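I am attaching a structure below and will ask some questions about it afterwards.
All protein chains but one are shown in place.
All chains are identified by letter, namely A, B and C, in their written order; residue positions are counted from 1 within each chain.
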């Protein structure tokens, strides 16, 4: 099947490769002419037969502009797929705008990161059944080889929603391992922290792909001595907690993992300065002066 | 190699089977004569050649009594292995008591639960290098077939310590998935929660054995409608947090998971009754009367 | 000074009383004719001399509609004050709409609840300096008698922002006392929980007005036996956490207090059902069936 693919960065470029390897016909467009198969969105539209399907894989900040530009060169019966890290609440407004032109919209949460080209990309899809059915050859080509890695999660927005929750869970999982690593590292009697982590990769309740990666990281740097703990967050964690608050779902674990990232970026905590000030006031406790 | 095995319940019985299948010679003792190979600890000692190795696999509450009884029938150069869920801080005192009689002591944290007989048991071992070396044929027979699943974590106590931290991490992992499951279940637009969970089993960052089990549980009962949320805890989670407090390690995620279990067992929370009372006092907010 | 006051419910009615007792001239309007001094907003506007000041004290859900209706009968140089529980982010849009008509806007976070009529209302004010200066006689009449209880927190929105944070702190304070109450109640050796709470009212680090109220509640019902722990939340707590997420401020304590309210309203927790299901799968742990 034919697919237009807009955005050929690390993710988009790898996806074009995987799709072509699976026998799909991809016309790619990127602002960077070196990567691009065509010189403009108009040319991309021309090269595809109706009904066209165009997958957008660009940074979240320019997704809406890209979709709107695409809408100008597409028409009735075509479908736009957003595979980027959009917030789920952006999906319904887009679908409405496009529906006014007769263009379909499907949102896809994509997991797999730098490993996706080899292992396949896990796909969480939101949209109308007919659109999803039509795009199945593309999804089949991108997804991992096994029985899993694809889901039609619900109507428009549900794909990005599922991906958001996936990432929220990821925050919690990573932090659970991280806390265990820190506790082992602090324990006087434990002499072989990387060995313990490695041993857990088989036969334990905590075995997982993330654990494999932690072992890999410790193989490269047993004390993680080359790293600092400064850690960014990329939106999905915050959106997950925002949703928990909206829906009154207690999300203590995932929220604690998110807050720990916030703390990791603070040189000094205003809150703890206030605590220090209070202790000095009521108890004459020593404080650390600058 | 020969091994005495005391305690032939679910875990011990399966381990005897796995050891024998691997060609090891096991003499098992259990209070329940139907399972037991011998009628007493004395007979068990008689059937083993010096230096003897005896693995204790009994409930934590009777481990010390069992070890002390064993010490009466063993002697200089023998080794006792505790594979049960002992608290790591019990190990050093035991090792000292036994050392006074010339008996060695090795502690092993065992993971694998009901799946261990098939997949092998992950082993985290604490003890002297010479004892561990001597016991390697037993460890090889019990551990999973792959490259992982065994570690010599440090001196006496380190095996149970590693297992304790493993279980603490397990609390955090389970709760991260659980929170994601609840959020998906609460979201209006998500129509296929079990399908999403299943899809995550390949190609995602959150793939793990626990996720496979969650999928399996949802296959049996898609809404978990037959269960209540009442959840026990078995000690290791509490010990993990106790250690975090002792060592001043911030353990927000694992502790939140532990506290959620405590909450799950409360019919009504005294703390929230106090909050309700305060809101009524200062704001005239409506309360729910019994 | 003259003040129009729209909304004469529990809060608004008490405020009219306090203002009049302080010698201010209040013209009140309420949809309920029994409480109202005038029959319409138009009549209210007529009774006030320019430049008019009208304080809106209505439920958040109807605040915008009320302000827009007021704008129709007010004019250049008049000031509208919102003393309700609006979200701070609603203030700037309102101020812009009103500025287009030459009408000023001031937001006031009001604390004091059912006690305000006696003790005075704490006022957190956002708006232009000139508007705040003009309204000082009203603020003076409403605020408590002492040196505190009034602040000009910043430009439009800052009043409601300060009130929002006040309420977020309130969540944390209440829950800290509540947890202590629960722990004392669980301790075997403590025989006099209400007596301990009462004793803390003087000479301790934890003395506060909220503690006084908890003591009062325990005087009425020593075990809080007539209450359930089901506890609502009224928006400000959620907004506080939303802001923490937006600004990357780790807010572990206040968020834990908010999530505890969410939990208090669940009959059974889907998350804990997932945990129970996982424990059953991997360990054969007993679950509680419905």
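Operating definition for what follows: contacts are C-beta pairs under 8 Å (C-beta built on N, C-alpha and C of every residue); 3 or more make two chains touch, one makes a residue touch a chain.
This is a predicted model, so every value here is computed, not measured.
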item: Shown chains that the omitted chain touches within the full complex; value: A, B, C
item: Options C:111, C:231 or C:281, residue touching the unrepresented chain; value: C:111
item: Candidate in contact with the missing chain, chosen from C:231, C:252 or C:269; value: C:252
item: Hidden partner chain, residues of subunit C it touches; value: 88, 111-113, 116, 119-124, 126, 143-144, 146-155, 157-158, 161-162, 165-173, 175-177, 179-180, 182-184, 186-187, 189-192, 195-196, 198-211, 240, 243-244, 247, 249-254, 256-257, 259-260
item: Missing-chain contacts mapped onto subunit B; value: 205, 233, 238, 241-242, 245-246, 248-252, 255-256, 258-260, 262-263, 265-266, 269, 271, 282-283
item: Subunit A residues that touch the omitted chain in the full complex; value: 10, 113-115, 174-175, 177-179, 181-182, 185-186, 209-210, 213-214, 216-218, 221, 224-232, 234, 252, 256, 260-261, 263-264, 268-290
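Simple rule for what comes next: only the chains that are shown with their structure count from here on.
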item: From subunit B, the most remote chain by mean C-alpha position; value: C
item: Centroid distance [mean C-alpha coordinates] between subunit C and subunit A, Å; value: 38
item: Geometric centre distance via CA averages, subunit B-subunit A, whole Å; value: 33
item: Approximate Å spacing (C-alpha centroids) for the pair subunit B, subunit C; value: 47
item: Multi-chain contact sites of subunit B, meaning residues that touch two or more partners; value: 113, 175, 177, 179, 182, 186, 209-210, 252, 260
